[in-house]
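Heads up, one of the protein chains got dropped from this complex, but the rest are sitting where they should.
On to chain A.
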Amino acid sequence: MIRGKPDEDDYWNNSKFKAFTFDDEDDDFTRLKESKRAVNSIRSLVEEEDEEDDVEKVSWSGEPVGSISWSVKETESSIRSTGEVRDQSFPKIHTAPSLPKNSSGYSLSSLFKGKAKTGSFQSFSESFGDPSIRNYAPELRKPKSEYKDYVSDWTPEETVKRMQQGKVYSLEKFRSLQDKLLLLDEAVNAHDGNVITAVLIYLKKSLSKEILFRELITREIALRHYIHYLKEIGEQKLLVELFKSMDRTEDMALMQYRDHLNVRDENKRRDFLKNCLSFPFSPDDATHVQDHYTLLERQIIIEANDKQVESSGQADIFKKYPRKASILNMPIITTLYYSCFYHYGESDGTFSSPANIRKTFRISDKQFLLTCLGARAKLKAWFDVDALFTTKNWLGYTKKRSPIGFHRIVDILQKNNAPVQVLQDYVNLVEDVEQKISLAQKYKCHDVIINTYRDLKDRQQLIVYRGKVERSSSEYRKIEEILSNSQLRWKN
């Protein structure tokens, strides 16, 4: 093989790489064989290395060997990928192609000697990494002045190391795909996100995106760095392409959906969301997004209408309780609350009616009850509150029912400052007697307590309770009355 100038070397590498990337394997191997024949002095060594490494090679790229320099690098990486060996003086990449010539200065046997074990390559490489050889080798190759340009010929590992330490480095010479990938893998091995991203930026600039995406699929860590980087610099379009090429369509949809947060104007936001509907969300998310669109659409209509009504001063409710904020972009439950507050009793057909909202957004009984209760209690519309729980059975009897325990209802009512008369109705409905009494005591529902003790025929407790109420009060009289009732059979 004729030793050319370094530039030509580069070119040679480069074209070589193209050849075997796009040609089929057989062709590669014939080329390989040819080049091997050209370097007869070391051929047997290389071939053996090749065979040894066959398995590992697939692990990082799956590409066949292209030339000697590749096989050398291949070996390096396979040594490294086995992990434990951390040799810091790998040969410079550029000394590698000149291997045959240089090696003539060494006895071949010394190379063979070291080859027996897995770690053998270290001793081999150390001998080339040695500074003394560095000085002597260029004289064989090229004049010193030219050599000076190549001081920055660092191996992937050295390059990564220098980058970590913030020293001068150069990525320009990692031109072949394998070189680039080797560099990337080295950066990933160094666990330094900063360097990984730096390498990825270089790859982004120097590789077509199809190739880069393809290689990233098998490199999870690098991929996540790449995605994060693109997110940070806001390259949305490229990210979409990336997700698409990897079939991560749900991620893509979510990411695009996220953008709606940046759309301020509600009409534009609605249109944006409408546009989102066609994205490939997961089934669950698709429902959510559909809801989101419908919700905002409704809110815009309600808002426009209510604003007009409020300013014209037509409706009492808005005069009495002016709206504190617009309903736009509020959650579904808040919207329901709003509708229960301002639009209670509207017919099901209108967008703003509670029933319609309940139906459209499939709101559960519990949710509906809690929200509605809160809103009506706030307005002190106790009649509405009662109506919420009242059910008629087929005989026409009315009964109060609730999907949540009545003790919680009492709690909510109390927080909305319900009067004792209202509260005690609900305290009475609490099934657990002890809970009923403790709630009644907490909220001073005397009647409930007195009646409960009476029903329990618990004279002692009633007497105790008599001591707690004021002498002149109606409660006191009531207790007296009960205690003096001779028809009651007290248990104590």
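The rule is simple: a residue touches a chain if its C-beta (ideal position, glycine included) is under 8 Å from a C-beta of that chain, and two chains touch if they have at least 3 such contacts; residues count from 1.
In this section, contacts and distances are computed from a predicted model.
Matching "MTX3 protein", "Aminotransferase class I/classII large domain-containing protein", "VPS33B late endosome and lysosome associated" or "GPI-anchor transamidase" against the UniProt entry of the left-out chain gives the name "VPS33B late endosome and lysosome associated". Which of A:L216, A:I327 or A:I363 touches the hidden chain is settled by the complete complex: it is A:I363.
Per the touch definition above, the residue from A:L254, A:V309, A:A381 or A:L456 contacting the chain not shown is A:L254. Within the complete assembly, A:P331 is the residue of A:G313, A:P331, A:G345 or A:G467 that touches the hidden chain.
Summary of contacts with the chain left out: across A:V289, A:I302 or A:V385, the touching residue is A:V289. Although one chain is not displayed, its contacts with chain A can still be listed: residues 163-165, 190-198, 201, 220-221, 224-225, 227-229, 231-234, 254, 257-258, 260-261, 284-285, 288-289, 291-292, 295, 329-334, 361, 363, 366-367, 370-371, 374, 404, 408.
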